[in-house]
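Rather than the whole complex, this shows some of its chains in their spots.
Which chain is which? They are A and B, in the order written, and residues in each are numbered from 1.
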Amino acid sequence: MWDYSEKVLELFYNPINQGTIDDPQEPDVAVVYGEVGSIACGDALRLHLKIQQSTDSILDARFQTFGCTSAIASSSALTEIIKGKTLDEALHITNQDIADFLGGLPEAKMHCSVMGQEALEAAIYKYRGIEVEHHEDDDGTLVCTCYGISEKKIRRAIA
Amino acid sequence: MVTYLDNNATTRTDPDVLAAMLPYLSELYGNPSSMHSFGGQVGAAIETAREQVASLLGAEPTEIIFNSCGSEGNNTAIHAALAAQPEKRHIITTAVEHPAILAVCKHLEKRGYQVTYLSVNSRGELDLMELEAAMTGGTALVTTMYANNETGVIFPVEQIGAIAQSYGATYHVDAVQAVGKVPINLATSPIDLLTLSGHKLHAPKGIGALYVRKGFRFRPFLLGGHQERGRRAGTHNVPGIVGLGKAAELAQIHLAHVQREAELRDMLEHGILTTIPDTVVNGGGAPRLPNTTNIGFKYIEGEAILFMLNREGICASSGSACTSGSLDPSHVLTAMGLPYTILHGSIRFSLSRYTTEAEIRQVLTVMPEIVERLRALSPFNND
């Protein structure tokens, strides 16, 4: 049995900000999403952002997650943390911030929070038109990347 | 009270088993190896238990060695088989064994042994042609489960044993999940060594047994005192042994009614498959234990399902309990070649003689909503 905090369980059982964001087609508002993981690795997160372009800030955030208890809670926590932040502020959010918001995560589950940080980066880079490496196999199916790209970050987070 | 559908992980100690044990946890605390009759009287209880276990297996009492658990039985059996034919350096097992077999095999590979891991098909079944093709004169040991702990799929142990025998290899069967759930008669079988574990059949944790066919040149794994006729050192776990004996006796009686468990299991399976879309029974096409079902729920993740069930007081599992610390998908379902959508979202429900129809109905009531909620969160749903 994982030793999850009350906060993790609360956000798992009653997640906030789940779902997608429809593009309202309004001026000064952009909608993007960033994605990490795949069904192959057992974790995947699609993070949707509604951005006010003039202020470069996040108006709304929603998530869709395929993953374990802590992945769902981490995703929900992330959306709470970043709402109202500017994109630059948001880029400074680490997976440790997500874990702290949750009252901690079991060591083996830290990567679930890393996934949140990466999805956030992916969404913001996409919005800013910055190329991000893709981890696609030759046949186009996603290989398990959540460990590959996260290993160092997990270490940093645990250290 | 919880709805306990995790009986392949461990079972409740039967109250009659506990009652049989209690004297040996209080007044009758003597050491059966002692010279005084206070200790000696305990020896008789051990021999009764040995007969009870032997009877459940169709074995002779001298063929039963008491030990501490299924893992010890598996470790011991492998070492004993290799010691019996030290010149042979090849082992055949399957890709879906319990870690207590696989970890030993991995270790032995580093020690210069060659190990063949037989594959299974998508229903979890072995191909006996593959076994035949792998057998050589240098094969010391064939070791397979009787029934898989995750899917309940039953292997054709008689046929496997006949093949092993014809090549002069020892045949060991990890029957931890089968004993008490299917009839076993070792008197007429080609099985040389067989592992069982008490806590899977309503005996307490911490007691197990290894069957060693009469005449098998056995070498002990745990060395020391002369207990168990020199075949397993360590002061006898008297209460545990007495409990296992009683549990074996009760299991034998219960075997006649095991069909009821199968009916409840079928009700659970049928209910889930008909009310929840995108579900599949893993190993459903193969012969299976009467108490086990392993169901894949596409697009959602197993741990999340377990936590949702847990909130309803329902105990189930994904993968085996002793690897639940790991984040990798089940090696059993992986070996079956199941798609990722199923690999990460499969749940095992395992029943026991205590399981009631009301409990099955409870699962059938809550499960659709749990799956729906999690699927609503998932990015893969309806992609």
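The rule is simple: a residue touches a chain if its C-beta (ideal position, glycine included) is under 8 Å from a C-beta of that chain, and two chains touch if they have at least 3 such contacts.
What you see is a predicted model, and the numbers here were worked out from it, not measured in a lab.
Asker: Jot down the chain formula for the full complex, using the labels you see.
Answerer: Formula for the entire complex, using the labels shown: A x1, B x2.
By definition in this document, only the chains that are shown with their structure count from here on.
Asker: Measuring centre to centre with CA averages, how many angstrom lie between chain A and chain B?
Answerer: 40
Asker: Okay, in this complex, where on chain A does chain B touch?
Answerer: These residues of chain A touch chain B: 2, 9, 12-13, 15, 18-19, 35, 38-40, 42-46, 63-69, 71-72, 108.
Asker: Spell out the part of chain B that touches chain A in their complex, as residue ranges.
Answerer: By the definition above, chain B touches chain A via 299-304, 307-308, 311, 325, 327, 329, 340-341, 343-344, 376-380.
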